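Only a single protein chain was left out; the remaining protein chains are all shown in position.
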Amino acid sequence: TSTATRSQPGRLNLSGIYPPIATPFTAKEDVDYCRLAENLQKYAKMPFRGLVVQGSNGEYPYLTEEERVEVVRVVRRSLQPEKLLMAGSGCESTAATVQLTEKMAAAGADAALVVTPCFYKGKMKSGALIQHYTKVADNSPLPVVLYSVPANTGVDLPLEAVVQLSQHPNIIGLKDSGGDITRIGLIVHKTKEQDFQVLAGSAGFLMAAYCVGAVGGVCALANVLGPELCELERLCLSGSWEEARVLQQRLIEPNAAVTRDLGVPGLKQAMEWFGFHGGTTRSPLQPLTEAEIRQLRQDFSSNGWL
Amino acid sequence: TSTATRSQPGRLNLSGIYPPIATPFTAKEDVDYCRLAENLQKYAKMPFRGLVVQGSNGEYPYLTEEERVEVVRVVRRSLQPEKLLMAGSGCESTAATVQLTEKMAAAGADAALVVTPCFYKGKMKSGALIQHYTKVADNSPLPVVLYSVPANTGVDLPLEAVVQLSQHPNIIGLKDSGGDITRIGLIVHKTKEQDFQVLAGSAGFLMAAYCVGAVGGVCALANVLGPELCELERLCLSGSWEEARVLQQRLIEPNAAVTRDLGVPGLKQAMEWFGFHGGTTRSPLQPLTEAEIRQLRQDFSSNGWL
Amino acid sequence: TSTATRSQPGRLNLSGIYPPIATPFTAKEDVDYCRLAENLQKYAKMPFRGLVVQGSNGEYPYLTEEERVEVVRVVRRSLQPEKLLMAGSGCESTAATVQLTEKMAAAGADAALVVTPCFYKGKMKSGALIQHYTKVADNSPLPVVLYSVPANTGVDLPLEAVVQLSQHPNIIGLKDSGGDITRIGLIVHKTKEQDFQVLAGSAGFLMAAYCVGAVGGVCALANVLGPELCELERLCLSGSWEEARVLQQRLIEPNAAVTRDLGVPGLKQAMEWFGFHGGTTRSPLQPLTEAEIRQLRQDFSSNGWL
Partner (left out) sequence: TSTATRSQPGRLNLSGIYPPIATPFTAKEDVDYCRLAENLQKYAKMPFRGLVVQGSNGEYPYLTEEERVEVVRVVRRSLQPEKLLMAGSGCESTAATVQLTEKMAAAGADAALVVTPCFYKGKMKSGALIQHYTKVADNSPLPVVLYSVPANTGVDLPLEAVVQLSQHPNIIGLKDSGGDITRIGLIVHKTKEQDFQVLAGSAGFLMAAYCVGAVGGVCALANVLGPELCELERLCLSGSWEEARVLQQRLIEPNAAVTRDLGVPGLKQAMEWFGFHGGTTRSPLQPLTEAEIRQLRQDFSSNGWL
């Protein structure tokens, strides 16, 4: 594993900005490792804390387990050792999650990002989720980061579950993509004895999340406007809130476009405009329509990015 | 494949009642094929149209692909040839769904039950779902049954997508677990030229679904009260609506208990009371609490079933 | 009050079809009592059980209290004595509801239709609603009909509250506009000792509601296709389910158009096409756009009504 710095003995320091990288595909829909490598070279020049591999934007539900692991292995090989590699290893069952987490560790990940199981969402109450994450963390060779993304899963990891899980020595943080800033503030408050690290899961509320105590962000938009998001981080950390606000506000619409509005196809299209390889998505995700491409461009250009 | 009867040349007749069978596990959480076989022997004596294997109640998201296929193979071997085997083959990606459908065909399934992809739910609009199902049906050696179960997926297959897909020669029906009887009636109405077959996805609205034109039901409760559900079918088909109503009403609470309220753990517990092997679920599904067991029992006993 | 027939001593028989009448306005947005009278003359020739005045389709939230009462008084004067007049008297506060119910009784209503309070929806749990309806029913000179219309209120009167309230001697029924047929069946089942009468709140699920035990319907569409809905009632009551189904299916799209899709403006437009006075709505409801009018017409004509 990498030489990533740690905030306290045994605790990985997650602070910073991460792109949850997209997975490029060839015309035959295979993973395009060449294009991935070219993207990685560009990201290597940006002051990211690290990369998230197999987050929602990596189309992980459309990859086989082998592909999921292989992409992590390939990224690890090219990633600077001081950069952190956080690998998505969540599956529906606890046992499968434990196994995939072990494989991600073997492939060189520094931390496991574990999404909430969600199919039986009526049963995914606090008790079940606490059991699930406890078993995963007990067995994981990697520190575990909880991952709540209700827009995709329909499950919002309950606050009381987060608070209880924050006491597990191998659960070190949360990526919260829900965007409820009151909840994020309360999570920071109620876990402050645990050195628990909260990451904003989207660029739209990154500044507000810093404001209430988050330590960084995993932001789809960092695939496109990485330096700008790192600059926003710098402004927040240095207390330059006025400048931060101006920058944050210009990022909201582009961010909404590549997440809520147009999803991964939108993100991949925008990547093309900014010099990265985005390309196609796997089916059933569909290419953007002409009207959607115009809207996407408008969301960037009206905020001065194109 | 079986000699299942067909309602028109090339079109499988789906009419009837199906239990979406549960998957028994050993103490080590392996699939317990012995207990499964014993359940199948009991189901063989009931006038079901067939069995659904790898529906939501089969915990398919917690099985490996190999397990999903192997369970189908095992069920096929013991199932009477005139009984229909409908196998769940839905995956998140179109390609994976195509592949698993082929494997299900090779394993002996008569039809493929294909759940809506759901992770990128904001993008699972009509267009994407039509493309997905069209590709699956184009490539499937088996007739395809659409499967909409919004309580689990957060996606309700849009009516206009159902109507368009009903025109595909290899898409023969829909299992609708949403329970919106107005929608079900309208789907029957708008697909009446296509000999499209709608199955109620839950016992709670089975009679009403027959009333508006459904041809059968895939009902978790049929794992427990199979003969009673077949009797309800008979009453509906013979126009004995008064008797049907009395029976239907007694089934609503037990059905809610083993689906919406207590899920698969509730279903498996109730199976034990009625002489079947239910047993444990895979994690993160949790065993029932004592209070839940009491509630479950009450829902059956207050309606005269225990 | 009228000589409306009663199903048991002291219990008004609600069985049948009711249009929740629209309120016509003059060009100055005053209530147009002339046009109202002309509509009433036409409705008088149809085999309705009665009329609902100040239901959601009467734009009651846009009428003053005086207007709400005056419309009831005017309708009563023209209504045949054997026809039942059900008047909406629900307000946000319990005290205001009690007072308005008394005024509706004085104005000649036979029953009070009391919508759930809804502004503090987070607090409108079973306990609060049971208290509310109990106080209203205790003080009401009229039998009370509960009214649950979650699409407008965001509150679905909980089943356990309905069951408990069904035991109140002055609460005789429920208009359920939610359309959950499983819930309707269960309500019928759990209140069967109370001679509690359930009315479908929309034409889209009228046949299914009869099927599971409802006794009638309060249907916006009855303002437009009144005889057809009475015919559907007759078919259901006479057990002509096949014919009923054909008719029911042709009503779903027109019904959706004048309720969920286009609301009161759609209903009022359709009334014009069928020889009634519909006219404008009060603001903030807006007139239909040209495209909406085309869609509305299509929903009627494609089902053979225009």
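A, B and C are the chain letters, set down in written order, and residue numbers restart from 1 in every chain.
The rule we apply is simple: contacts are C-beta pairs under 8 Å (C-beta built on N, C-alpha and C of every residue); 3 or more make two chains touch, one makes a residue touch a chain.
Quick caveat, the model's predicted, so the values are computed rather than measured.
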{"item": "Contact list for the unshown chain, restricted to visible chains", "value": "A, C"}
{"item": "Residue touching the undisplayed chain, where the options are C:47, C:81 or C:127", "value": "C:127"}
{"item": "Of A:127, A:179 or A:279, the residue in touch with the unshown chain", "value": "A:179"}
{"item": "Contacts of chain A with the absent chain, listed as residue ranges", "value": "179-182, 185-186, 188-189, 202, 204-205, 207-208, 211-213, 239, 241, 245, 248-250, 252-253, 256"}
{"item": "Positions on chain C where the hidden chain makes contact", "value": "29, 56, 61-62, 64, 92-96, 117, 119-124, 127-129, 131-132, 135, 151-154, 260, 263-265, 282-286"}
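Basically, only the chains that are shown with their structure count from here on.
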{"item": "Classification of the chain B:chain C interface as same or different, half of numbers criterion", "value": "same"}
{"item": "Chain nearest the global centroid, as defined over all protein CA atoms shown", "value": "B"}
{"item": "Centre distance in Å when chain B and chain C are each reduced to the mean of their C-alpha atoms", "value": "36"}
{"item": "Cα-centroid distance, chain A relative to chain C, in whole angstrom", "value": "50"}
{"item": "Multi-partner residues of chain B (each touching 2 or more other chains)", "value": "none"}
